[in-house]
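One chain of protein is taken out of this complex; the other chains stay put.
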Amino acid sequence: MKALVSLIAVLLLALIAYAGASVPGMRLLFGVVIPYAAFIIFVVGMVVRILKWASSPVPFRIPTTTGQQKSLPWIKHSIIESPSNGLGVIARMALEVLFFRSLFRNLKTQVGDGKQVTYGEAKWLWAAGLAFHWSFLFILVRHMRFFIEQVPAAIIMIEGLDSFLQIGAPLFYMTDAVILASVTYLFIRRIGIPQVKYISLIADYFPLFLILGIAVSGVWMRYFTKTDIVSVKILAMGLISFNPSVPETIGVMFFVHLFLLSVLFVYFPLSKLVHMAGVFMSPTRNLANNSRMKRHVNPWNYPVHVHTYEQYENDFREKMKGAGLPVEKE
Amino acid sequence: MGLKEHLQENRSAIVNQWFETVVGTYQEETRGPLRRQNAPFTNPVGFNTLQGLEGLFEGLLKGMLPSDTSRFLDGIVRIRAVQDFPPSEALQFILQLKTVVRSKLGETAQEPAMAGELVSFESSIDDLALFAFDLYMQCRETIYDIKAKEARSMTFRLLQKAQLITENQE
Partner (left out) sequence: MAKLPKPEELSKIDLTPPKTDWMDTPVVFKEGMFCHGSKPKSLEIVDFPNPREWRPADADWKLPENWKEILLEGIADRLKKYRSFRLFMDICVRCGACADKCHFFIGTGDPKNMPVLRAELIRSVYRKEFTTAGRIFGKMAGARELTVDVLKEWWYYFYQCTECRRCSVFCPYGIDQAEITMIGRELLNLLGLNIEWIAGPVSNCYMKGNHLGLEPHTIIGNLEYMLDDIETVTGKRIKPTFNRKGAEILFVTPSGDLFADPGTYTAMGYLMLFEELGLDYTWSTYASEGGNFGFFTSNEMAKRLNSKIYAEAKRLGVKWILGGECGHMWRVLSQYMDTWNGPADFLEVPKSPITGTVFENAKSMKMVHVAEFTADLIKNNKLKLDPKRNDHLKVTWHDSCNVARGMGMLEEPRYVLKNVVNNFYEMPEDTIREKTFCCGSGTGLNASEDMDLRMKGGYPRANAVKFVAEHHGVNMLANVCAIDRATLKALMEYWVPSVGVCGLHELVANAMIMTGEKERTTDLRGEPLPSVQAKEEKA
């Protein structure tokens, strides 16, 4: 039900773009105005969101330690799992962000005396998650060629890597297949695994369909309708040089692609997708486990009511004396 | 082919379906994790339930006494005795084996030769169910016993201190 609502929403959005861009006068709206607006909302939204997080302090040093603390010199300290300094934290965060270290922990489970098996779904969640995020990044970088007059060698290299299979014309990009497959998997597990379905919200299905829509429309243009790339680049270069023009030769499918992307940009800062930035700020991961060595300061630490020793002694002085305990006041 | 051979042949299918009926007593969202195999430590409920059912079925096939397979029964009943089931639901799974067996036998169950054997097999399931009630009660009693002991151990030192309890002089 929730999945269906999300699917319909994305289809509607695609339809709006399709219908809208077919009307000649609307091309400027879909090609220039909306992308500009979406980009501004994205940037401002993300900045606001990050500032909001940053405005809340980290009152306590609360890393989740997943390895041996640094203590006695002869005990092997787990530098990454229980980092005692910034360097260790950087390593820990890098493993987390680049390889989804914590999710990876799910993979192995023990059967009996030391025997290990890899447990099915967790493996796929990790693999699909990783495949999805990496292919998204690759595709994003590849798209940079539209915004740079002289395509840099780095981008050409990435394109070469991505298409090294040398299949088809235009050359087939592996990441296109990977992103479609991984997003599809992430959707299937969401409806297929009862406990995951139970926790899923519309806000979980919608971005999946949205990204799927963007990917499908992109693939469609590249491999099937063969959109005029030259005019797309003219549009892109126009946008980036604040001198926008919408060439007549751009097909309608492109506007569907661009509009869904714009929706993603707007939706991004308002949704769970902010985890992209949030993961870097997570206090259970990005703090060193060194609160015993170095005092962590809480900016809102305030004095509290305590029951002082004096009050305590007043309450129990006679009993203390009776038990032979030293007292401050006789 | 006699009943036992029949059951032996369909053994894994029967045990799996029996396991499914037990899994079916949990909420839908819980069933996936319970079905996870090969995870004795991270899915102890599902693992011990399946192991237990296998052991119990084996015992029934071999005509073992319930007391001889109590280890397997214990593995299941002990957990169900503290979960949110009323006693009837906690133990219903044992009797449900009859349903599972009959559904696997299909028409053959009604053959006269089979019917007799089936009655005796089913009565051994009943015996198992009765035995399970004893076990269930033991589990519940252990819980009450633990509660009482905790209360006692909390007050023991205080009573000792107040000299209300002294050790017997030799």
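For clarity, chains are labelled A and B in written order, and residue numbers in each chain start from 1.
Throughout what follows, a residue touches a chain if its C-beta (ideal position, glycine included) is under 8 Å from a C-beta of that chain, and two chains touch if they have at least 3 such contacts.
Since the model is a prediction, treat every value here as computed from it, not as a measurement.
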item	value
Touching residue (missing chain; options A:144, A:202, A:219 or A:252)	A:202
Interface with the unshown chain - residue positions in subunit B	24-30, 33-34, 36, 40-45, 48, 78-79, 82-84, 89, 92, 95-96, 98-100, 102-103, 109-110, 139, 142-143, 145-147, 149-151, 153-154, 156-157, 160-161
Contacts of subunit A with the absent chain, listed as residue ranges	5, 49, 52-62, 64-72, 74-76, 78, 81-82, 84, 96, 100, 102-103, 105-106, 109-110, 112-113, 122, 125, 129, 193, 195-196, 198-204, 270-272, 274-275, 278-279, 281-285, 289, 291-298, 300-301, 304-309, 312-313, 315-316, 319-320, 322-326
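The rule is simple: only the chains that are shown with their structure count from here on.
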item	value
Rounded Å distance, subunit A centre to subunit B centre (Cα mean)	45
Interface residues, subunit A side, partner subunit B - complex	109-112, 117, 119, 193-195, 197-198
Footprint of subunit A on subunit B - complex, ascending	28-33, 36, 38-42
